[in-house]
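Note that one protein chain of the assembly has been removed; the remaining protein chains are unaltered in position.
Showing chain A:
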């Protein structure tokens, strides 16, 4: 039951019902964190179907927007349009629409690797400067964000973290400062050396704990071996 209001309220929202205003007020009070429908129901003592209608109406009137959050259950929050979602719920620069922006991350990773490769040994500040100067991305990255990318390169085993000795290739870097070097002799994206166990079917088999010499799962009956030895 929604009766159109004749005179607009202090927030100058034309055509908003009493219920819609209550819902909007609560949503607005949550500022840049927004609120889920479930939490709304707990705060406002109105029937659920009315809340749902109000939300739909507010969204269609562009007073409230939907924001996907990155936490486990992939829920969404509702937020008043004048706020920018906090990075706590959006995940910050690395997330878009509630999912990881893997393309963007991969581009940045490769660019950081190239900057390090070009100078053989690089400090975090050096990498951040180089990225900024090369304009690879439209938004400006903070030093912390560059650090996150470089640390991910370390996890990928593309780059290693070392401390400067002040001599040799570290000559221009103060002693003890953390810096980064590219690993080994392969280019970017090359796979690390394949281990002995990993190069045979048993090494990658999800059933190895159930495999026995004369069981249902055994080397003689193994489908992975069959495929591997199919010459």
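Assorted remarks:
In this text, a contact is a pair of C-beta atoms (placed from the backbone, for glycine too) under 8 Å apart; a residue touches a chain by one contact, two chains touch by 3 or more; residues count from 1.
Heads up, the rule we're going with is that contacts and distances are computed from a predicted model.
With the options "Aminotransferase class I/classII large domain-containing protein", "BHLH domain-containing protein", "DNA-directed RNA polymerase III subunit RPC3" or "NADH-ubiquinone oxidoreductase chain 6" in hand, the undepicted chain maps to the protein name "DNA-directed RNA polymerase III subunit RPC3" (source: UniProt).
Mapped onto chain A, contacts with the missing chain fall at residues 70-72, 74, 91, 94, 99-100, 102, 105, 148, 151-152, 155-157, 160, 162, 165, 167-168, 181, 183-185, 191-200, 202-206, 208-209, 211, 213, 218-220, 222, 225, 228-229, 231.
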